[in-house]
Every structure is written in structure tokens, then in C-alpha cells.
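Report on one structure; see the data block that follows.
Not every chain of the complex is shown here; the ones you see sit where they belong.
Letters are used for the chains, namely A and B, taken in the order the chains are written, and counting of residues starts over at 1 for each.
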Amino acid sequence: MSAPLLQLRYRAEFCAAYRLHNPAFDDAWNRKVYGVCFSPNNHGHNYFLDTEVEGPVDPDTGMVMDLLELQALVQEKIIRKVDHLNLNIDVPFLQGRVPTSENLLLCFWEVLAPALPAGVLLKQLSLRESRDHQVVYRGPKST
Amino acid sequence: MSAPLLQLRYRAEFCAAYRLHNPAFDDAWNRKVYGVCFSPNNHGHNYFLDTEVEGPVDPDTGMVMDLLELQALVQEKIIRKVDHLNLNIDVPFLQGRVPTSENLLLCFWEVLAPALPAGVLLKQLSLRESRDHQVVYRGPKST
């Protein structure tokens, strides 16, 4: 009989500035698509990033993995790279991407998924950009 | 390769009065089934409605859809129809339904699902009727 699968979740906060602007299109297109988020001198958010991973319970430790180890990984791989920075300018792995919450999650996934310990899978990332607005990504579909 | 699928979530608050009472049954049945919610002169809630939709990321905009557009749809189709009103009396699309949270979600789904833009699907509605009590609906099962 195999060990039961459980999910761990860790919530992290970071604050960053950004502007929504796709340089492949003109200002009229950008203003229409991004509205107030096209604001030229940036705005910003306290983002809350929820990371969910899944794995079997180790029968010796009674844990999937140490929640503090998960916290350390998310802090090291993502939060330290984006916190108190400008998402359009300061983050190497976001270069060339319009920093919508959708694109942030796609980039965070690529950075975080390979960093997890063996046997633990990234299941879901969700990013709350304001009290009432949130985006969720459950990963690329396998074929 | 197809565009990645993500989910957007928007939380809205509304406040309404209601009473649980099924006129097809007598008072004894209603009192037994609905308990304090059968209270004849109504009670009420600040409801929190969480709407989750799913769609592919547009490669030009980096968005599934504008979260403010989703907000505007939920406000127009649902919140303005129920906020500061009586759910037993004042809402045409709730007529003839006992306003349990379950029935509210079933009715909200019918109103909201067809109003979403092409390519965006309603995935989940959840309604928190008090700090600790919530009902979730993930839609009709396809056959």
C-alpha cells in the first residue's frame, strides 16, 4: 500500500512596483488593454503568493516535507528576487514579459518547480494582487 | 502548443435579508428543517461571493481577461440584483426558490455562465454566508 498523498501550502508576501505595457503595440492599444495599469510612472502591490506542493507522507517523519524548508525555497527562489523591486526592470527571469499576474505565475512556476526536493511536486501557485483579485495556475498540462 | 490555462478569482460582498421557508410544506416541517433560519421576520448576511473563471492566456495581453471586466460582469449580473434587497421577494431570478446558499449558487451560475466572454469558462462559485460557513458549486457535470 502506498503512502497517502497530501498537499502543503505556504503563503508569502512581497511588494513591488510595475507597469503594464507591451512595447510591441502602440500607446492607444496599451491604454485600451491595460487601463489604469498603463499608468506611466508605475504603481505597485503587496502581492500574496500561495504555493501548494504535493507528496507522500514519509512514515518516519510524518511529513511530506518540512514546511520551513518549503518556506525557505520560496523565499530564496522567488521572494528575494522580486521584493521591493520593479517587476519591469529589476528581475532577470521576468525580462521581456509584461508583468501581469498571469505572466508572473508562469515565470514563478518555471523557477520553482525544478527546485523542489525529489518526490514533491508543484501543484498550484496563486497570486493575490489586491484584496479581491487573484490569479491561479495549476501548471502545464501533461500530454 | 496551446496557450496555458489559468484561473481568475474575484471576490464581491453583498448584504441581503432572507428567510428559509418552503411553502410546499407546513410550519412544523419548516421549523424542523430550517431551525433559526425559519425566523419569520427575516435575518440577513454580508455574503462574500467568490467567482472563478478559466481561460487561456492571450499572448499579446498576457491576460486571460481583464480582472476589472470580470468584476464589472459579476457586479452587473449578480451583485446589483441582490445587494441591499430581500432574497425571497426582490430578485426575479430567485422567484420560487428557497434562498439557501446552495440554491443561490445554482441560480447565480445560470445567470453568470452565459455572460462570460468567448473562451472563458465559469469554473467555481463559492458563497460565504458567515465567517465559518461556506458553500461551493463547481457547475453541472457534462455527460
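What we mean here is this: a residue touches a chain if its C-beta (ideal position, glycine included) is under 8 Å from a C-beta of that chain, and two chains touch if they have at least 3 such contacts.
Since the structure is predicted, the reported quantities are computational estimates derived from the model, not experimental observations.
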{"item": "With 2 chains placed, the number the full structure-file assembly comprises", "value": "6"}
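Following the convention adopted for this analysis, only the chains that are shown with their structure count from here on.
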{"item": "Where chain A and chain B are represented by their mean Cα positions, the distance between them in whole Å", "value": "28"}
{"item": "Chain B - residues contacting chain A, complex", "value": "4-12, 52, 57, 60-64, 66-68, 71"}
{"item": "Touching residues on chain A, where the partner in the complex is chain B", "value": "20, 22, 24-25, 33-35, 97-103, 105-106, 126, 129, 131-138, 140-141"}
